[in-house]
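Note that this complex is displayed minus one protein chain, with the remaining chains in position.
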Amino acid sequence: MSGLDFDLAHLFAGLMVLVCFLMLYQDRLYSLLNTFAVHAMVLSLAVAWQAYIQGAPQLYVTAAIALIFKAMVIPIALHRLIRRMDLHREIETVGGIGRTMLLGMALVALSISVMLPVTAAAGTLAREDLAFALSIVLLGLLMMITRRNAVSQVVGFMTLENGLILAATGAKGMPLVVEISVAFSVLIAFIVIGIFLFRIRERFDTVDVGALDSFRGDRR
Amino acid sequence: MRDLVYPLCALLAGLLGLVGLLALLRGDAATLVLPLGLPWVGSHFRLDPLSAVFLAIVGFGGFAASLFAVGYGRHEPAPGRVAPFFPAFLAGMALVVLADDAFTFLFAWEFMSLTSWALVMAHHREPGTTFAGFVYFVMAAFGTLALLLAFGLMAGPQGHYAFEAMRSGPHRLAGVVMILALLGAGSKAGLVPLHVWLPLAHPAAPSHVSALMSGVMTKVAIYGFIRIAFDLVGPPHWWWSVVVLVVASITAVLGLLYAVLQEDLKRLLAYSTVENVGIVFLGLSLALAFKANGMAAAAALAMTAALLHAVNHAVFKSLLFFGAGSVLAATGQRSLDRLGGLIRLMPATSALFLVGAASISALPPLNGFVSEWLTFQAVLVSPQLPQWALKFLTPAAGAMLALAAALAAACFVRAYGIAFLGRPRSPEATAAHEADGFQIGAMALLAAACVGIGVLPGPVIDALAPAVRHAVGGAGLAAQGGRAWMTLAPISDNRSSYSGALVLLFVAASAVISAALVRAVASRAVRRAPAWDCGFPNRRPATQYSASGFAQPLRRVFGSVVFRAREAVEMPPPGDPGPARFAVSLVDPVWDGLYAPVARAVDRAAERLNRLQFLTIRQYLTLVFAALVLLLSLLTVLR
Amino acid sequence: MSLGAIALAGVLLTPLASAALLALLAGYRATARLNVVASGLSFLAALSLIAVRPLPNDFLFVDDLNVVFIVLNTFVGFTTSIFSATYIRHELETGRLTPVYLRFYHAMFQVMLFGMSLALASQNVGLMWVAVELATLTTVVMVGIYRTHEALEAAWKYFILGSVGIALALFGTILVYLAAQAVVGEGLPAMSWIVLVDNAPRFDPALLNLAFVFLMLGYGTKVGLAPLHAWLPDAHAEGPTPISAVLSGLLLNVALYAILRFKVVMAANPGAIAPGPLLITLGLVSLVFAALMLYRRRDIKRLFAYSSIEHMGVIAFAFGMGGPLANFAGLLHMTMHSLTKSAIFFAVGHVAQAKGTQKLDDMGGLTVTHPALGWGLVLGVIAIAGVPPMGVFMSEFLVVSSTFSRQPLLAIPLVLGLLLAFGALILRLQHVVFGDATGESHKVDASYAPMLIHLALVLAAGIALPPAIVAWFQNVSRALG
Partner (left out) sequence: MGLAVALAPLLTGLVRAVKARLMRRRGPSVLQPYRDLLRLIRKEAVIAEDASWLFRAAPYMIFAATWVAVALVPTFATGLPFSWSADLIAIVALLGGARFFQALAGMDVGTSFGGIGSSREVMIASMAEPALLMVAFTLSLLAHSTQLSIISESLHYSNVGLRISVAMVLIALILVALAENARIPVDNPATHLELTMVHEAMVLEYSGRHLAMMEFGAALKLLLYMSIVGAVFMPLGMAQAHDSLVRQAVGLGAYLVKMAAGGVLLGAFEVSIAKMRVFRAPEFLGSAFMLGFLATLLLFVSKGGLR
């Protein structure tokens, strides 16, 4: 493939990692959601670019889903959710933002060092993309475990999933990518609905404050 | 239907015993392979002299127990929980003895544990039974796993599970195999410190089952050890015998020290089983030592002693448990301090129990003495052993054996004297009645065996010879059967000899003569009068010596050292007519030193880990994340 | 369309069709019957698969390995549906389930069976992934069906952890595709098992390693290997008992199947890291951890859920050891565990209904009040604890003995874990079935048939395995390498 193709794809992937760090940096829910919207947009751009250079039209669908669903519907829904259930606006973190950022750096380094030995045979594009995708996945997971708010955890999960989509689209000619992205959108919808349904105020951990105390049989 | 179980068991078990006996007399091996068990191995069965001996023990022991149970079963409160498992238990023991491949062996072994566990749990509502069953089953599983590891080593990576292949196969880590076998078989036989389940489980079971467990199942365990250590692992190394010797002598003495302090008749019998198992293993260890040094004749002597003692113990321990069972059925009491005076209420039972007590105390001319005598003879050959460790340890073991023998007498004087002599200590004991025909019949049978083997040991020893040759090789002992006056001379005439028949003859003769003389000269007059008791006779049973009172001197001498026994007497203040209270505190060194810490450790670990049940989802995700990161960094490092 | 294709279609389509039908139909009696019939039909179809195999296409195929799983799954699904019929009736009577949810329940039951069969029969890695997730999501819904706080929380936990697992598994799948695509070119073939195994030697080892890490963790979450197990105990404890039986008996196997497939691919590549050590480590950790967790359990269903974790550990360990003997043992242990554990859950379901609670403290003396049920439970627990004459003993015998002769040091923790678990199980068992009857005691009018059938099979297997099955398993274990 030509240098430009490669550079653009690379750029988008890099951008996504960067945005991930921005998300890690946020301490307000709203701003976090906005940043995530950006993340999703970059993703859709990256996917679209892949669709173009691979000449795989079905990927445009994926790009569209990313744009419409992740970059618009979900963030808006979450905005309203926050207002409706007047959740805390600021993000409770575990172990401070700064430390989380450092950990994030380490994760990126880790994912790159893991990807290094992959021979160029797998396609340089795939290889670089993968390194970024992996770091995005790890950063998403990191966000899930260092943020206490339910919403920010959902955001973390979606970030993780963006990384997956990036990887999937980066994999040349991979079947079922569209189906998978759809499946994931459904999954996320489930989660958001779940939050509504179970009135999760602050955290995933508790369906209801009452459930905290009425722990099942094993609590003594 | 239920009434038919025990008669049928008696019939089948008797047949088994006969089969074993015939196979032993024919002295050759028969094998059989069935398409069961482990695929591509099949389940192999083999009846060679060694297994024949123990098949005979299982068979005849089972026969006696079933016969006893025909009568005893009527007193059983929960027959539905005993009758189904009893035959299965017998079958399991028989299969262990017959098995000829690792899978079949362990299958039967664990099946035997399972069924006996169910039998122990028969009286599941009585306090302590649940604990007993738990400890028993866990120890059984421990033993099975140990044996499983042993077989795994012998079978090798390709899994040659048939015993035939193991015999011929390369003997890797034979020492480890022997240790594992000692752990596995020892935990079932009741070697210290693996004996803890035995005094809990044996008394908890119905008495005819206790008899089977103590009299027969421990022998099956001994068979397991002999099969592995003498037959399968190949040539022994002399240090093995050191290990076994030490364990065995500790077991023999400690078992009796426990027994002599017990107040529960059945528990006392169970502890004495521990002691006798120790004596058998003492013989086995000597056999190992001699075999390792190529002293075939001495090895044969030791092995004969061990096997004979196994047979004898099966006989008299079953007899004693039957007696205890009859007492339990007649009075509902197991505690010595609630019994007494039974010799007048249950004359037959008490007479037969006396025979058992005398033979387990190794009194000539009964059978217990013969096997212990042979063991002593084997000990006396030890100076010819080349290794110094053995030279020194064996006499020590002999001393331990002597101590055990003396303590056994003390223990059973106490048991018999308190339970059967004197005056009844409780209303139940006063209301006791004689056992029924089947029970007495079974006991009489065993008592006859005690006397028979004691007086004519020669033929029995010759019958054991093929098994001995199979185990230790060589020519075995010289034939003992055909000598004048049924005399035993295991090594040579002027080395040592013993004739039970003559001793019996002499004692009987001199007793008769003296009695006759006395009758001739003495006055026949007999007057019944209140007991003299130094002028202060007191009819109340409470004035008799109690079980703990009788044990007091022994407790002071041995208990204070081994069990840190402490006695506390609280006196009422002067002028207060209230009774003085006496309390004894014992510390079980094995339980407190070994099992309690393990239990505590498990408990603590469980408590620590249990927190993981109550983490939040975020924390669980952290676990996943940590695992992921760890593996990824491993990937980078590994390269 | 060949016979085999028809059979496979039967396995897959019967549940789908009946699911649709069940969603429409109302009324307990009819739906329950239909549920049983449908499961029975798919079981028969699966049986016929043993005889006739369809030709593999891009999406589906049947070989020696997965047919074992398919038959086992459909069978347990069938017996479970029988059990669930009587169980659900009781739930309706006590009002824990409303008819509406009942409709839902039956439909979901079939969808779940479909998902699992699809996952097992799928030739395509991606398809399998989708199917596994389908099965997972249906079970999530089923777990929450009682809509109590506890049930919802359990479902939620299961859902979140499951989703993360899904994501990881997918990333692994993508990596596998990438590795394959570089060699065999783009498109579907690069995702089909046969092609993967054939060309594995030429894949890029680094990619494979990475892929395996993700797959191991992703599907490992479904298998319930510690430390990824967190969802499993609660999901088992709070869902309806038939679902607990299906989870332990089937879903864990499906996830394990996926791991096995990828293990074969890994093993075929000389450059890649050996998958064995990872499986062994996770297996031992799960075994010992679960064994210790058993001691503090107060809820009978959670108790047996942890025992499932323990046995999954043993199975993973066995496959990790590899070699014909250990693989055979692993397969056997898996089969026996499925049968036994579902039988135990059948029994537990009846016990919970008889005693009106799942708290271990409130149930005692079961053999006094409900002899048949009590002794059935005894038999089941004895079997799962690895005591003869039941079949689990054979597999544990093979695992332990073969391990000790090859890696003595690995056998120590293995034996330790088994002993610990044994102690805990017996302790609880004795408390439940023996002693004076405690707690309330209702009459149970349920058929013990499913439980007894399972136990009978386990017993038969423990005494003698049919040569056909043995040969079949041996082929598979050779294929697993």
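Order of writing sets the chain letters: A, B and C. Residues in each chain are counted from 1.
We adopt the following convention: contacts are C-beta pairs under 8 Å (C-beta built on N, C-alpha and C of every residue); 3 or more make two chains touch, one makes a residue touch a chain.
Note that the coordinates shown come from a computational prediction; the quantities given were computed from them, not determined experimentally.
Looking at the complex as a whole, the chain kept out of the display touches B.
Within the whole complex, the absent chain has one touching residue among B:187, B:361 or B:439, and that is B:361.
Among B:8, B:402, B:431 or B:475, the one in contact with the hidden chain is B:402.
Looking at B:151, B:240 or B:416, the residue that reaches the missing chain in the full complex is B:416. Residue in contact with the omitted chain (choice from B:503, B:562, B:584 or B:615): B:503.
Contact with the omitted chain, checked across B:4, B:525 or B:637, is made by B:525.
Here the missing chain is touched by one residue of B:184, B:340, B:457 or B:476, and it is B:340. Within the entire complex, the positions of chain B that touch the omitted partner chain are 340-341, 343-344, 354, 358, 361-364, 369, 373, 376-377, 379-380, 383-384, 391-392, 395-396, 398-399, 402-403, 405-407, 409-410, 413-414, 416-418, 421-423, 485, 487, 493-499, 502-503, 506-508, 510-511, 514-515, 518, 521-523, 525-534, 537-538, 541, 543-545, 549-554, 556-557.
Simple rule for what comes next: only the chains that are shown with their structure count from here on.
Comparing chain pairs A-C and B-C by the number of C-beta pairs in contact, the larger count belongs to B-C. Separation between the centroids of chain A and chain B, computed from CA atoms only, is 69 Å.
Computed centre separation for the pair chain A/chain C is 31 angstrom, with centres defined by C-alpha atoms. One simple way to say how far apart two chains are is to compare their mean CA positions; for chain B and chain C this gives 45 Å. Each of residues 114, 117, 141, 144, 204, 218 in chain A touches at least two other chains. Multi-chain contact residues of chain B (touching two or more other chains): 610, 613, 617, 621, 624, 628, 632, 635, 639.
Chain contact summary for the complex, chain A toward chain B: residues 94, 107, 110-111, 113-114, 117, 138, 141-142, 144-145, 148, 153, 203-205, 215, 218-219. Every residue of chain B that touches chain C in the complex is listed here, in rising order: 35-40, 102-103, 106-108, 110-111, 113-114, 121, 124-125, 129-130, 133-134, 137-138, 141-142, 145, 148-149, 151-153, 155-159, 161, 602-603, 605-607, 609-610, 612-613, 615, 617, 620-621, 623-624, 626-628, 631-632, 635, 638-639.
Across the complex, chain B meets chain A through its residues 610, 613-614, 616-618, 621-622, 624-625, 628-629, 632-633, 635-636, 639.
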